[in-house]
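Complex shown without one protein chain; remaining protein chains in place.
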Amino acid sequence: MNAPPPTLIGEITAKLGKKWSSWLFAGLAISATGFGVLCLAVLLFVVARDGLGGLDWNFITSFPSRKPEDAGILAALMGTLWVMGLTCLFFVPVGVGAAIYLEEFARRNWFTKLIETNISTLAGVPSVVYGLLGLAVFVFGMNLGSSIVAAAATLTLLVLPITIVASREGLRSVPPSMREAAMALGATKWQAVWHQVLPAGMPAVLTGIILALGRAIGETAPLIAMGAFTSVFFVPTSPTDTFTVLPIQIFSWVARPLPGFQENAASGIVALLIVLLLLNSVAVALRYMYARRRSW
Amino acid sequence: MTTITMRRIEAKFSQKPDNSMSNGSASKVMEVRNLDAYYGNFRAITDVNMPMRRNAVTAIIGPSGCGKSTLVRCLNRMHELSAGGRIEGQILFDGEDINAPEVDPVELRSRIGMVFQKPNPFPKSIYNNIAFGLKINGFRGNMAEAVEGSLRKAALWDEVKDRLKDSALSLSGGQQQRLCIARAIAIEPEVILMDEPCSALDPIATLAIEDLIRELKEQYSIVIVTHNMQQAARVSDETAFLMVGEDRSGYLVEFDSTEKMFTNPSHEQTEAYITGRFS
Partner (left out) sequence: MAFLFLCAVLSVVTTAGIVVVLLAEAIPFFTHVNIFDFLTGTEWRPLFANKSFGALPLLSATAMIALMAMAVAFPIGLLTSIYLSEYAPSWIRETVKPALEVLAGIPTVVYGFFVISFIAPTIVRPIFHSETIFTALGASLAMGIMLIPMVASLSEDAMRAVPNGLREGAYALGANRFQVSVKVVVPAALSGIVAAGLLALARAIGETMIVTIAAGGIPNLSGNPLEPMQAMTAYIMEVASGDTARGTVEYQSIFAIGMLLFIFTLGLNLIARWFIGKFREEYE
């Protein structure tokens, strides 16, 4: 045999043997996977360690304060509820409407293609850029100021792409036979979609909506970019009020060097994560429902 | 550990596996004994017993879902890669149980090659498709020669010799399947398993592969699953006929020389299936 001159790597692999290099790699891959899970565990541990202690009724029902031990998240929590409620009012009909149009009615032409490419590109635009858009268009252009509506409108644009993509997947999972069955009974396309397809695809569509809402709740940068306040000492009462939200409140505490404020930040994070957890358990329940329905 | 591996590799490529008729033409290269194969709790085949003769073509026929694919995938321990895949019973290769704890399935598969229903060339060049198997098995000889040799054996050399660097995906379906055969024989296996190798091909490509199978049995032992009765009759020396039972589990109805099976089967079911009176 005229063996080629052995290379270093070839030599090592031959020495280690096929089996050993395989085990080494498996170990590496398992460690990498474990690393991600470990990071999550450490992160949650650190947050819980620093934050659980301070999360009491007082913290939930107080306004921010110069003294860390008096400070609370009342304004931020209410602000989050206001902004999210209004955001839902905007993005749900628009997102689901766009999904229905694209999935059920749109003709396959260049314009539809343009819209689709555009949606997937928009999903990659940094959120802070949406904040600049909101600042120029809603805050100044429409003279809404740094208000709850302006924030909701900005967040709506931000989460529309994810909503549309997820809702379309939901609609697509409804078998075509369902539309045909309805239309064979004399229903118009519109009736078929409204009475058959939408209800059937609803769990998946709802899951997409919750996903988008979860994203919106955690967003900080676009709201700061559009001038949201960091310290608010009242509970908003109308959509045109100024506001703050939980992540911004957390940010303003993280940015202060006093250790007490770091603990406030951690407690605020626990509150934020609990809100997200509640939201996600709804999503999980829906997904479960959906999986059961599909297996029938 | 290292020395054993190296010795095996050298043995494998320096001296050709002993495929000669010295053990007598009736010698069994493989044998299946009381084989049950499961997917999770579902038993896909029940109590199959059959030999596979050296330097012969053994055909496996039977209706869809009777477990033909499952059976051949047990022979090179590919079955255990399926979800929930496990077996009971014995499979002997050169007289040794392939499921014994000391047998490395990876090494086993380099001695029992396999060709699949759908041609599955790697998305690499024609040359590298063949070289891949050689490299992962530690081949140290002249790669170009080895590639040419196996392409010649697979009757593909003349068609591809000027385009070895092209993507294998640019070949026609029949050429791709012959490339897969070349890829399998490049690493000098003793047995080649073929699971409906022609079902995705047109009649002319099918005939080319059948010719190839007849040539290859000079050097290798071949097990071929086929849906096509004429094909079984044309290429095989021995045939196993499987049926699927009440419990959806496949079982062996009859195993015999192909000639006997197609002229004078012992079972009524076999005759019904072969003559097409099968419901």
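In order of appearance the chains are A and B, and numbering begins at 1 in each one.
Just so we're on the same page, contacts are C-beta pairs under 8 Å (C-beta built on N, C-alpha and C of every residue); 3 or more make two chains touch, one makes a residue touch a chain.
All values derive from a computational prediction rather than experimental measurement.
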item: Option from B:114, B:160 or B:201 whose C-beta touches the chain left out; value: B:114
item: Touch criterion as defined above, residue of A:81, A:273 or A:289 at the omitted chain; value: A:273
item: Touch criterion as defined above, residue of A:81, A:128 or A:183 at the omitted chain; value: A:128
item: Residues belonging to subunit B that touch the chain removed from view; value: 76, 78, 81, 83, 106-111, 113-114, 116, 118, 120-124, 132-133, 136-137, 180, 183-184, 187, 193
item: Subunit A residues that touch the omitted chain in the full complex; value: 18-19, 21-22, 25-26, 28-33, 35-37, 39-40, 42-43, 46-47, 50, 93-95, 97-98, 100-102, 105-106, 114-115, 117-122, 124-133, 135-137, 140, 157, 160-161, 164, 190, 214-215, 217-221, 224-227, 230, 247, 250-251, 254-255, 262, 265-266, 269, 272-273, 276, 280
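Please note the rule applied: only the chains that are shown with their structure count from here on.
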item: Parts of subunit A lying in touch with subunit B, wherever the complex brings them together; value: 1-4, 14-15, 17-19
item: Contact set on subunit B toward subunit A in their complex; value: 1-2, 5-6, 13-14, 104, 106, 136, 138, 140-142
